[in-house]
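Only one protein chain is missing from this complex, and each of the others stays in its spot.
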Amino acid sequence: MLKQVLISTAGFLFATAVSLSPAMAGGEAEVLHWWTSGGEAAALKVLKDDFAGNGGTWKDMPVAGGGGDAAMQTLKARVVAGDPPTAAQIKGPSIQEWDDEGVVGPPYHVDAVAKAQNWDSLLSAQVANHMKCDGFTKYCAAPVNIHRIDWFWANKKVLDAHGLTMPTSWDEFNAAASKLQAAGIIPLAHGSQPWQDATVFEAVALGVGGNEFYQKAIVELNMDALSGATMVKVFDQMRTLQGFTDEGAPGRDWNVATGMVMEGKAAFQIMGDWAKGEFTNAGLKPGIDYYCLPTPSDHGYLYNVDSFIFYSMDGKSKIEGQKLLGSLMMGKNFQKVFNLYKGSIPARLDVPMDEFDMCAKGSAADLNYSAMTGGLQPSFAHGMALRLAQKGAIQDVVTEHFNSNMSSHEATRRLAQAVKASL
Amino acid sequence: MFYWLQKNLPRIVISPSFAVILWFVYGFIIWTFYVSFTKSKMLPRYDFWGIQQHFRLWSNMRWYTAVENLLIFTVLFVVLCILIGILLAILLDQKIRTEGFLRTIYLYPMALSFIVTGTAWKWILNPTLGIQKLFRDLGFTDFTFDWLVNREMSIYTIVIAAVWQSSGFVMALFLAGLRSVDDEIIKAAKIDGAGLYSIYITIILPMLRPVFMSSIVILIHISIKSYDLVIALTAGGPGTSSDMPAVFMTQMAFHRSEIGMASASAVMMFLTVLAIIVPYLYSELRRQDASR
Partner (left out) sequence: MQAADPQLQALERSTSHKRTFYRWLLFLILGVFGIYYLTPMYVMIITSLKSMEEIRQGNLMTLPKEIIFDAWKIAWSGRGYDAGDVFLRPFFWNSTKMVIPAVFLSTFLGALNGYALTKWRFKGDNMVFLLFLFGCFIPYQAILLPMARTLGMLGISNSITGLVVVHTVYGLSFTTLFFRNYYVSISDEIIKSARIDGAGFFKIFFKVLLPISSPIIVVTVIWQFTNIWNDFLFGSSFSFGEAAPIQVALNNMVLTSTSVKQYNVDMAAAFIAGFPTLIVYILAGKYFIRGLTAGSVKG
């Protein structure tokens, strides 16, 4: 009797377990991201549908807010609990930082897919390196796009009305901005949140300091460059820009600032090319209603590559899910459709650009040129250049300077000090 | 056996809860202390590194801002909440007809989450959208109320919103205290010719000492923990001018890969709580025991 009960219970449990486990065929994926609305969500849906179309089971795990700040809490809690998500929206040197903690691999399951599809030949060396773990030898992440950061977004009608053209140097910009300000227009739409201050800062550092300076100071953290006279000049320009913002700037969301440019309340905004989505949603056209041109620099290009990291996993269906995700993310069609929605350009080099708009085409052309001349630099504000501790240290000083009356010399001194303390 | 069980039943009943508290509160505090002595970055690591992280913490400019803000915030928040709470409680206690209605109005903010509070106040305090714009639209073109975007004043906007949320609760505590005061005492004092004002100051309020004490403890615990409100209202800005320890710790631990330093700041917070709360609680318990 007892035996029978036990057997039937076990049978029942087994049956439930089988019926509860999702489709084994294409694997399962739980994807942590912070793309919850508008074009970003539509872009992600392309991937979801692809995944389901290949027999996979997708569990969505969105945590919005603060450019992923809220999601990091969730992610760490999951990893520490020993139950990381299948893939998470992690980019830049953070990928290697996670790898150092031993939670990404070995065995780096995605690397097999990457080898089979020869990702090395599909990506530029610079982008490919960001995706590799284990001393930059094995793929552990997949890139989905390339955003450019150093953009000027400008309202064409406002510029035309005041007889202005797009500035080609920072001095020209300052002159144009003063003229607009005198006419009662906010020259620079800005939201003074730390990451936005940092976004403006890196565009200025690249433009005023030059490519080599940016590389030395921001990427290599060379102490002489960080505390030198060029850095003082960069902070001087930051102070000038601050004078061109309005008093409502602190804490403003970036898309609200974009809205000010669209309405003609403000003339310029410095922001990555996700801002384009706002213009597109409002039915505005590049070159006709608004300008999208790089901020002044010596053919510099600040890139931000969004990517998904694949943690070390147990269980066949999860590993299958990771492999499927990896290969779909690098798919040619996905890279095209996704980036049409997202406003960025494909990370894959062989995707035809003819369906993209003039901003994206310009971005792709500049990318190739700057890669040859040494102007192609990782964005520090968006976590492509530095590990999180150093990035945070610089960002603290930049935002403190921008939101106070700190002198440029003092800011430069504090910058070097903060970076030293964070190492 | 039965006798033993009966004698120890209270302890047995309480022991599961107690074990849970030991692990989830004290175990975790010890964990945090230990991690503050390690080199932990992205994730916790357990190899001992000495007190380096504490040195790093106390050489960080942001930490000083956070500590200073905590002091400003706590003092203002506690004092204002208690003053407003007492005032409203005394006024409501004057046998007025609309008491139930007014009480509900004063108390309801307590029901809202800090995220909601922060979102609503952020909008009201925003100079280009809120009160300042309202007054300028009305014709007062020189009217300025820009605390939210003024780095010297931003911490006070957090006080405004926090007082808004919590003072009603303090009012409720004091109202409850006043209701438990014997009416006869007041009557007797009135017949002796004492004014209402002096009755409250010299007789009633001193009787409410326990209420003062519980209010202060509750308010201090809110201020040390305050995180959501800061994030929703100023996110620590402009710059880092409205940083608070809980915000600092969260950013270091989760957005900066500085878990070691974050733990060091958490240790400081534990020690602060310990220094404020334990002497108070201990003396209260002694007092209660003595009066039993």
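Going in written order, the chains are labelled A and B, and every chain counts its residues from 1.
Keep in mind that, in the parts below, a contact is a pair of C-beta atoms (placed from the backbone, for glycine too) under 8 Å apart; a residue touches a chain by one contact, two chains touch by 3 or more.
Not measured: the values here are computed from a predicted model.
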Can you list the shown chains that the omitted chain is in contact with? A, B
Of B:57, B:81, B:230 or B:246, which residue touches the hidden chain? B:246
Pick from B:124, B:153 or B:203: which residue touches the chain that isn't shown? B:124
Kindly note down the residues of chain A that lie in touch with the hidden chain. 30, 32, 34-42, 44-45, 48, 59-67, 70, 73-74, 76-78, 80-83, 85, 253, 255-256, 259, 274, 277-278, 281-282
Name, in rising order, the residues on chain B that touch the hidden chain in the full complex. 6, 9-11, 13-14, 17-18, 20-29, 31-32, 44, 84, 87-88, 91-92, 94-96, 100, 102-117, 119-121, 123-124, 129-130, 133-134, 137, 164, 168, 172-173, 175-177, 179-180, 183, 186-187, 190-191, 209-211, 213-214, 221, 224-225, 227-228, 245-246, 249-250, 253-254, 259, 262-263, 266, 269-270, 273-274, 277-278, 281-282, 284-285, 288-289
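Convention: only the chains that are shown with their structure count from here on.
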Given the complex, residues on chain A that touch chain B span 66, 69, 72-73, 76, 79-80, 97-98, 100-101, 103, 192-194, 246-251, 387-389, 392, 396, 399-404, 414, 418, 421
Residue numbers of chain B touching chain A in their complex, please. 41-44, 56, 59-62, 122, 126-129, 146, 148-149, 151, 154, 234-235, 237-241, 250-251, 253-258
